[in-house]
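Got a structure for you, written out below as structure tokens; questions coming shortly.
One chain of protein is taken out of this complex; the other chains stay put.
Letters A, B and C mark the chains in the order given here, with residues in each chain numbered from 1 onward.
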Amino acid sequence: MKFQGLVRIISKKEINNEVFTLCVERPKAIESIKAGQFFNIKTSAYGSPMLRRPISVSSYDEDSIEFTIKVIGDGTKQLHQYEVNEKIDIMGPLGNGFEYSNEQEILVIGGGIGIAPVKGLLEVLKRENPNIKVTTILGFKDEPYLEETFKALSDTLKIVSETDSRYQKGFVTEPLKTIIGKPFQMTYACGPTPMLKAITPVLNAAEMPVQLLMEEKMACGIGACLVCTCKIKEGDFGYKHQRMCKDGPMFYGSEVIFDA
Amino acid sequence: MKFQGLVRIISKKEINNEVFTLCVERPKAIESIKAGQFFNIKTSAYGSPMLRRPISVSSYDEDSIEFTIKVIGDGTKQLHQYEVNEKIDIMGPLGNGFEYSNEQEILVIGGGIGIAPVKGLLEVLKRENPNIKVTTILGFKDEPYLEETFKALSDTLKIVSETDSRYQKGFVTEPLKTIIGKPFQMTYACGPTPMLKAITPVLNAAEMPVQLLMEEKMACGIGACLVCTCKIKEGDFGYKHQRMCKDGPMFYGSEVIFDA
Amino acid sequence: MHNQSLKLGVDLNGLTLHNPITVASGTFGFGREYSEYIDLNQIGAISVKGLTLEPRSGNEGIRIVETSMGMLNSVGLQNPGVHAFIKKEIPFLRQYQTKIIANINGNNIEEYCEMAQILSNEDVDSLELNISCPNVKNGGLAFGTNPEVVKEVVSKVRKHAKKHLIVKLSPNVTDIKAIAKIVEEEGADCIALINTLSGMAIDIYKRKPVLNRISGGLSGPAVKPVALRMVYEVAQTVKIPVLGMGGISNTTDAVEFLLAGATALAIGTANFANPKVTAEILNGIETYMRTYQYDDINQLIGDLR
Partner (left out) sequence: MHNQSLKLGVDLNGLTLHNPITVASGTFGFGREYSEYIDLNQIGAISVKGLTLEPRSGNEGIRIVETSMGMLNSVGLQNPGVHAFIKKEIPFLRQYQTKIIANINGNNIEEYCEMAQILSNEDVDSLELNISCPNVKNGGLAFGTNPEVVKEVVSKVRKHAKKHLIVKLSPNVTDIKAIAKIVEEEGADCIALINTLSGMAIDIYKRKPVLNRISGGLSGPAVKPVALRMVYEVAQTVKIPVLGMGGISNTTDAVEFLLAGATALAIGTANFANPKVTAEILNGIETYMRTYQYDDINQLIGDLR
């Protein structure tokens, strides 16, 4: 049996006026977690919104699971109203998560709140191999956040912003251009779909393997309802629809078809 | 223009494990309030439940309005989760409220959470005429609450309970029998419909005028939608449907038709 | 701040409104009560509580059930009758610049015609033929769901209605497009939809239907997706303008209906939760228009890409 139930909130931290973290007690029933996996969280006990909200693990250890959440609409607003010691209904861990195996040199790319699971990944990789060489590119629309955290987790860190003039202006594709072709064993990326769509052909062309952590609206979150899809090259129909929640949310850049 | 908007919660108090009070700042825009009036309160900012919940004024002064609330379903549960200094969306005061004019000797009857507006009434009457003689009958299903408060507001206080053996067992009709016919200038009553339905013929028969503060499910709360009705004797159809929220919630015992 | 160069006026084929936000029949009384919470001048038109020839006391028993983001009502057309409306309510509403839509309901076709006749000589701006009320025994829903009856009632009422004529449709049908086409052919100036969906609730403690008449009319946010679909289908089908409604509660809903092709909107149930919702939505539409660079609301109507 997998876990679904109430867990206690251990701590809550405001990162900026839109982003916050919730750290919850890790239930004994959850034997293993992988970076890039997510939980489907019930945001309200009163029905509305009806559906759970998928939130990635941004950090975990034996006793706790951390979520880093950006307030977007009602669901995330409700999550923001929870206080320490209240209980929250989570379900997971869900999805495949990142595949990592002893890489020595990696590139990670995070965009916006997509940096949350990337942070979780880097923490694990550093824990397992303190000597791993990490190049990180982060892109933000406005003012960057968690900069210090990523500094500590990266050997090289480049940050771009669309509006904050203290940083390089533009999208992650700019710094990416300058390092494309370097001998990274793996690239890990998470961010808004337009970002993933922009970087994937660049990395594919350079034959750099990339794991994309993707996003789609979900309902069940476990692969039963088929409302979340990722279009994948090859398969019965010249393509096939895989389930973002169950077969993903990680797909390799080489296999994804980005439609308009 | 009447008031609808956010008001700050000044204090919150647990009365027992089902009943609590919320005291809110009285907005300047509210010029007058009458005991027996109510406010229509939005319990959730997130839509569900969609409709406001009518709650009587259980006390008020120039600076504040108090509500005494019993947790029943989702709406009242949500009200219970508000904390001091949070803001809540109220609309009112609504309804006619009790009609009071210098009575010297009155009877009041409260059942269950129906004691809330009765408390508000007694406070006002005592404020206006400290010599008023008050006989109070309160009925509860289980353990009585606010006993001390009512002791202070009454010259004679009788409490009955259906289950709490420390009190007279039964319904308010029992003590009512023993005092029926006494020269009360007015009886004020609020409680569940079956209670009002039981006492009204008794009081009517004794020609004791009684003001009933009644209850119905409401939507608009202001008289526009016609979903809340009180069936009244006489009128175009041999009877007429008045609006509980606007023409009531106070009706005289002599005019109400209690259907099955 | 309002109207700052933005053109908000719409024309429902003869009924011009200074803005597209109206209120739905039965949810706003005759405007009196809400006038204490909101400036009625801000509302394009008020469709008044459904009128009948004679006064009606409405249905007995419980008249409302709250459901998940919706409500069932069974008011049963309680109203003071068309004559009291003319005498007492028109003068009140005429103090404001809002247009008056008289929602008319008959027990049979003759009554519909008689009411249309009477009101054609009175100071109202439009007649809204309600052939879709689920809460009365005669007339109502039965009229609105049978294409032949729709044809007959609309063509006859059209002859008596010397005013702008709106026909309000029931959503409880297999093919709303077919009904809309008939209504257009028979000469209606405008189509309003949706009225309430037929629904039911049971009191599991008493083991009885909550409503005496068993079923009632479902309204509110719950029905919005169905309403939007029907408004879109009808707007694609007829040339006369559509007055769209059904669960509209916020700016997003309102813009969806406009994009779907509704020329004006009616807000009903949402008024109960927020008496100022009409003004807030109007404001929200203006903001949307500025953001997406529309200076005339008519550019936005039906502007799906």
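Basically, contacts are C-beta pairs under 8 Å (C-beta built on N, C-alpha and C of every residue); 3 or more make two chains touch, one makes a residue touch a chain.
All figures in this text were calculated on a predicted structure; none of them were measured in a lab.
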item: Residue in contact with the excluded chain [from C:S215, C:T237 or C:N298]; value: C:S215
item: Hidden-chain contact residue, picked from the options C:L77, C:L228, C:A264 or C:V277; value: C:L228
item: Missing-chain contacts mapped onto chain C; value: 65, 67-70, 72, 145, 172-175, 197-202, 204, 206-209, 214-215, 218, 220-226, 228-229, 232, 247, 249, 252, 255-256, 259-260, 288, 292, 303-305
item: Where the missing chain touches chain A, by residue; value: 1-2, 4, 42, 47-52, 91, 217-229, 231, 235-237, 239-241, 246, 259
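The rule is short, and it goes like this: only the chains that are shown with their structure count from here on.
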item: Chain B and chain C: spacing of chain centres that average the CA atoms, whole Å; value: 35
item: Mean-CA-position distance for chain B and chain A (Å); value: 53
item: Averaged-CA centre spacing for the pair chain C and chain A, given as whole angstrom; value: 46
item: Where chain A touches two or more other chains at once, by residue number; value: 47-48
item: Touching two or more other chains - residue numbers and ranges from chain C; value: 68-69
